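Shown here is a partial selection of chains from the complex, left in place.
Letters A and B mark the chains as written, and numbering starts fresh at 1 in each.
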Amino acid sequence: MFALEVRDHIMIGHSLPAEIFGPAQGMHGATFTVDATLFTQAIDHHGLMVDIGLATAALSAVLDPLRYQNLDEEPEFAGKFTTTEFLCRHIFEQIAARVRAGELSDENRVERLRITLHESHLAKAWCEDDI
Amino acid sequence: MFALEVRDHIMIGHSLPAEIFGPAQGMHGATFTVDATLFTQAIDHHGLMVDIGLATAALSAVLDPLRYQNLDEEPEFAGKFTTTEFLCRHIFEQIAARVRAGELSDENRVERLRITLHESHLAKAWCEDDI
């Protein structure tokens, strides 16, 4: 099995308005370092899983609508708690759609995907699944 | 699959009195950066696997009896070699017991656990298993 991982980051604001979130209920924010990890069984005759430039561009394109945004005002997140875990899955689904659409390679070689969000030097979360 | 990982650290002394340990046979010590990684299939309606504060508190509570200790003098480790791998499993069992006792979430959502100990910038070990 092969894996390829590329990194980008976003800085966002949001609130988590439920009692369980304690001090994080009000408007605050985070820098999320975001890693996208692609998994495959085989590499091609160029020795590649996918073109790393395309992988980096796909991650950047998926993060663009989130950069410097107040997630509380994003219609697609209405009624949702934009936790680190939730955002992992959201970004997972966006990248997975691009993989399935053939944006990263003609042969849809990527079989599995992991999206990791580091919320601080002490905590991170990830979402991983087959595509 | 979702994962959530939190970090803490301990500074301990110990010896590894068997020939195979070479220069580490005598009393020495280590700073172990400790990561606890919790795995689950699903997050709840708050977008959470478990409360990150509870996860951090559980890791801290498990590490408290080890902080600044000479592991050679801990009765529970008598006759054991407190290697990095051994300590991974010891901490794994302590955290797993707290998960099973429902300390991290009412629904015992955590299905799998990984405990990683970084012993230096060049070496680390982990223990991972279902709970």
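Here is the rule we go by: a contact is a pair of C-beta atoms (placed from the backbone, for glycine too) under 8 Å apart; a residue touches a chain by one contact, two chains touch by 3 or more.
Small disclaimer: the values here were computed from a predicted structure and weren't measured.
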Subunit number of the complete homomer, 2 shown here:
6
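What we mean here is this: only the chains that are shown with their structure count from here on.
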Distance between the centres, which are taken as Cα means, of chain B and chain A, whole angstrom
27
Counting only contacts in the complex, chain A reaches chain B at residues 18, 20-22, 80-86, 88-89, 121-129
Touching residues (chain side chain B, partner chain A) in the complex
1-8, 43, 46-49, 51-53, 56
